[in-house]
Structures are given as structure tokens and as C-alpha cells.
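First the structure, which I've put down as C-alpha cells, then a few questions once you've had a look.
For this depiction, one protein chain was excluded, whereas all remaining protein chains were kept in their positions.
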Amino acid sequence: MTSPTISVPATTESASGSPLLSIRNVAKNFGHNVVLRDISLDIAPGEFLSILGESGSGKTTLLRIIAGFETASSGELWMAGARIDHQPPYRRPVNTVFQNYALFPHLSVEENVGYGLRVARRPAAEIVQRVSEALDKVKMTAHAKKKPSKISGGQQQRVALARALVNRPQLLLLDEPLSALDANLRRQMQLELKSLQREVGIAFVFVTHDQEEAMVMSDRIALLRSGELEQVATPREIYSRPATAYVAQFLGQTNLLKGEVRSGLARCGALSWPVSLRDGPAIFSLRPEHLRLEGAEDLPFAVQIRGRVIHQAFHGPTESIRVQCGDGLVLLMRAPSGHVPNGEVSLEFSPADAIPVRESPERI
Amino acid sequence: MFSRTYRMLVTVPPLAWVAVFLLVPYGLMFCYSFWSVSSLQTIVHSWNLKNYQELLQKPVYWETLLRSMWIAVRVMLFSLFLGYPLAYFLSFHAGKRKDLLYQMVIIPLWVSYLVRAYAWKTILGSDGVLNALLERIHLTHHPVEFLLYSPFAVVLTLTHIYTPFTFLPIYAALEHIPRNLIEASHDLGANSAQTFWKIIFPLSIPGVLAGATFAFVLSLGDFLAPLLLGGPSGIMISNVVVSLFGAAYNWPLGAAIAFCMLLLVVSLLFLSERLEKKWSFS
Partner (left out) sequence: MNGSEASVPRSPWLLTYAAAVFAFLYLPIVVLIVYSFNGEGVGGFPPHDLTLGWYRILFGDGAIWESVFNSLEVATAAIVISLAFGVPAALALDRANFPGKALFRRLVLLPLILPGIITGLSLLMLFDLTSLKLSLLTITLGHGTALISVATTEVFAGLQKLDRSQEEASLDLGANYWQTFWRVTVPNLKLPIIGAALLIFTLSMDEIAVSFFLIGRDNTLPLEIWGRLRRGITPEINAISAVIFVFSLIAILFWYRLRTGSEQDLSLSQELVATAVE
């Protein structure tokens, strides 16, 4: 993992046993417009996987291919030993929570939730039983008789969730389900959704453009960029060991140090430190929190830089400070608030925190 | 933000015009329906219920009204049977040609009413296109007479005229159904037929009601197609009114019938509006 030419981690790495859903070499283009290319990804039973990406990265298209609303231009989908990519959506053992919930406006909350069971012609008693359990689970029993237009956005969200879960799918697809909610409700729903997922034990594929949301909720994050998988890893790993410069910048803030490696030494402008990498051009990602003021802590083999503070912003628990270090190098550091340095400062970081990343070439 | 003068200036003139040329005339029709005609063919401005009594007593008026309603119901049903599948096809299956096909449904709407009614006359007549065709391919040897001058001809012509009218609100309703509802339905395990009957059709009901109301009301009041193509058995209630205002010269009785039609139509519009409200969810 220390080579700048690391590859995207093998997709089966965290799937214990056989995967629930296996996406194999899926590509999609609308005419000449390529939306997805060669996506391979496995989802384990009970896993919470986020597909993270900017708008236009193809994340929703990938979800719609899994659900069956779009057909892949090439590639296969396998689920529990059966190929499902030629099945219509209503035969696939997956259910979807839509971005705007897509609740049926002419049906009441409980009719919405019971829809899947009714079209599957389950016995009436069973439908009543399961609908009331599902409504109970999302705390919507009191609103069972209401029409969707009469309940709030957060409540609609719960109904959409109950409507999908009541069918006991093996896999639940969620297309930015929280994006229509305001910030506070959103944070609350993140926790609820996560604990609900643990409780029911169904695998979730969660599409989002919000990196914080993805980090808080997921077992693994699959980061999409311009239709290609950039990295698939656990939140901790993808944050601390980003594979590419794009990943490093997309998840949290970072300082990208561009330079080269020559005979075991990394050089970026005036800075240099020992590395065990092959010779050649290299990029390093250095998180702002890994930069410290000199002497604040005892760092062995620390790399030191001098600079001048040009900007500060207060974030509550922390403060971000921009330091002009000469040669056009501006470093962002994050420090606990309270201690406000001024003027000339001396910074240091540990060489182990400068993570080598691959370059992210422009696509499309 | 708009001053009092501004609001007065935009409100009073149209209000006055509408009062004089719509409200007063409809009121006048109501008044006329209580007046009568003297033996000297002048209008007697004395108030009585004679006209309404006559309407209730003489079966000819009832029968004509019922026949007109039966014709209007058939026109409505045929227009729905033609218009709904067409709207459904355009909205869900027409793909890129949707807009072009939509305009193609609209174009006949812009073609003169009279011209379209007349065209059916040339097709259905005893020396018309259809009969000539039938004889030429030796299906018949004498002209088929019942095609023209019959309720059939009236229903056919009015169906042709009002199908695009019926199509329009249905199409609008179908186009307004969010497509993710259909995806959600499939996602929850419903196949295409189940999705149609449980989701698409219920959500298109306001359009169906609007289209049905249009076809029924406008064909109920029609008097030109019956005159042109109906023959004696195709006479409708408006034809009776026309003759009472014309040759028979009994304006008060005609006004009574016309006022009943007005009431019928307005209550239908009201009912349809109520039902549409009940079936619309936004």
C-alpha cells in the first residue's frame, strides 16, 4: 500500500463468504455519452455500502441498474447464484427507497406500505400484520390512515423505508434518501437509518453525494468518479489511506504535495523526507490535522517548515489556519481552537502521515 | 402591491361586460321560461309555470332529451375508448415521436367543425365513398341506406369531433404522473398490468372525468350534426329548441328547455369538478 502505483483494492476483500450481490464489469452509455465503465463490485450480506460521488458520477445510474430501471450496456449482475440483469424490476429480490420517496399520492400511508404485499397476493391477515409491524418499526403507526401529502418530509421518508422493508428484500437500495431533509433532521435520520439497518440485518446500498454522511453510516464506501470506481474501502481506510489525489480531496480536506522521489528521498520544494518508494514523480496527501506547530508535541523525525499565517477560520472545536510557506506553497492546518498563532510560525509533520497517492487524471 | 385604482381599472370593465352579455342574457332566458305566447304571436310577460308543466306532461320532450343523452353517453364512451389508449400510448410508449404524434392529434381539432361533419356525410351517403367502395368490392349491390341520416351517423361524427377533446385532458393527466411512481410500483413487485390498474389509472381519473364531461356536454347540446346527418330518428333536444325559436315561434317554451339544459350542464360541471378534486392529489 505504500507504492504510488497501488491498484484499486480487490472488490471481494471485505466480503466474508459468498457475496450477496455481485456486479461484474458493468458499463453503461446513453448514446455516445459514457456514464459507467467497467464497474465490478461485490456486496456482502448484511453490509452497509455507500456509493459516494459527485452529481454526474454515475452513482444513481448504477443504483438504477441494480434495481432494474436501466439496462446495463454490458456486464452482469449476479445475486445468490442467479443472474438477475435480465429480470424485470418486479422479479428482483431488491427494493428501493427513492430520492423523493415516490409515495403513491392516492393511497394512504398503510396502503402504500402494503402495496408490495398486495400485488404479491399475500393473505389479508398477513398483510395487516406485517404492515402494522413495519409502521411500528418506523414509528408511523399514528399516521397510518393519512395520505402522503398530509405528512412531513421526514415522515414520508419513514413511510418509504417501511414500504420497502415490509417486503423483506435481501438488498435495499437507497437513492439519496436524506437529501430532501434539513440538516438537523438529516443527522437524526442518519443514526436511525443506521440502527434500523443493524436491526433488520438487510444489506443496504446507499447512494449519496455527502462524504460525511457516507463516513458516518457505511461499513464500506465505494467512491465513483466520472463513471469509474476510484476506491472501495472502509471509511477509516479510505480516509487515512486514500488511493488517489481525488479521493484524498473528496473525503475531507487535505494538502496535496507534488514532487518526486529520488533514491529513497521524497522532495517537494524545500521539503524532503525519507520514503521507501520507487523513483519518479509522486504526490503526497497530508491531512491538515497532521500538521502541528513546532514543539506542540514530540514528533520523532519530523519534517519542519517555516511560514507566515495568512488566514484563520474558527470552526468551534478546531481552527483552520492557512500558512504561506514560500515557493507558492500554502498549507492548511487544523489545530484545537484557543491557541491562535500569528505572524511567523514553524510547522512540522511526521513523514508517516504524508500518504502517497496516485494522480487523478482528468476524465471526459 | 397593486393600487386600488389599478385593481378597479382591471376589474370593473370586464365585470360590466360579462354582466351585460352573459349574466343578464342567462337571467333573461330564465325569465322567458315563465312567460308565454299569445294567439297573436306576441310574448306575454305574465309569470306562470305553464312551460315547465308542458315539458313534464308531453313525452316527446322527455323522449328527445333521453335520446340526446343516450347519444351523448355513447359519444362520451367511444371518445374515451378511443382517446384513453391513444393518450396512454403517446405518454408511455411513443418515445421520441411523442411530440410529433401529440401535434397530430391536435391538428384535427383545428379543422372546422362543419367541414368534419360534412366529410362524414360524403363518406356515409347512399352515393358516398363508403357505399361506392362496398359495391366496387362486391360486398353489397345496393347502397346501404342506414349509414347516413341515423343516430349512428350522429354518434360517429360527434365521436370523431370530440375524441381529441377527450384525449387532451387524459394525456395531460398521464403526463403529470411522476415516472418514479411507476418505477416504485415495479420495484415493489407489481407487473405492468398491476401497475396500470393500481397506479396509472387511478391517477389519471381527473383527466378521464374532464374528457368525459367535455364529450358529453358538448355533444348533448349539438344541433348541427343531427340536422346534417341525423335524419328524423337522429333529432336531438337542441333541434327541438331551434325549431321552437324558429318556425314554431314559441320562445318561452324553447327558453324553458334551454334553461333546463343549462341547469343540467352546470350541475354536471359542478359534479365533475367535485369528483376531480376528490381524485387529484398534489
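We just call them A and B in the order they show up, numbering each chain from 1.
One rule holds in what follows: a residue touches a chain if its C-beta (ideal position, glycine included) is under 8 Å from a C-beta of that chain, and two chains touch if they have at least 3 such contacts.
Here the structure is a predicted model, which means the values were calculated and not measured.
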item	value
Hidden-chain contact residue, picked from the options B:Gly125, B:Pro151 or B:Gly230	B:Gly125
Contact partner of the left-out chain, one of B:Phe34, B:Tyr88 or B:Phe152	B:Tyr88
Chain B residues touching the omitted chain (full complex)	1-3, 5-7, 9-11, 13-15, 17-18, 21-26, 28-29, 32, 82-83, 85-86, 88-90, 92-93, 95, 101-116, 118-123, 125, 127-129, 131-133, 136, 160, 163-165, 168-169, 171-172, 179, 182-183, 186, 192, 210, 213-214, 217-218, 220-224, 227-228, 238, 241-242, 245, 251, 254-255, 258, 261-262, 265-266, 269, 272-273, 276
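The definition used in the following text is that only the chains that are shown with their structure count from here on.
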item	value
Length of the line joining the C-alpha centres of chain A and chain B, rounded to whole Å	57
Chain B-facing residues of chain A, complex	67-69, 88-91, 94-96, 98-100, 102-106, 115-116, 119-120, 147-149, 163-164, 167
Complex contact set, residues of chain B against chain A	178, 180-181, 183-191, 194, 198-199, 202-203, 279, 281-282
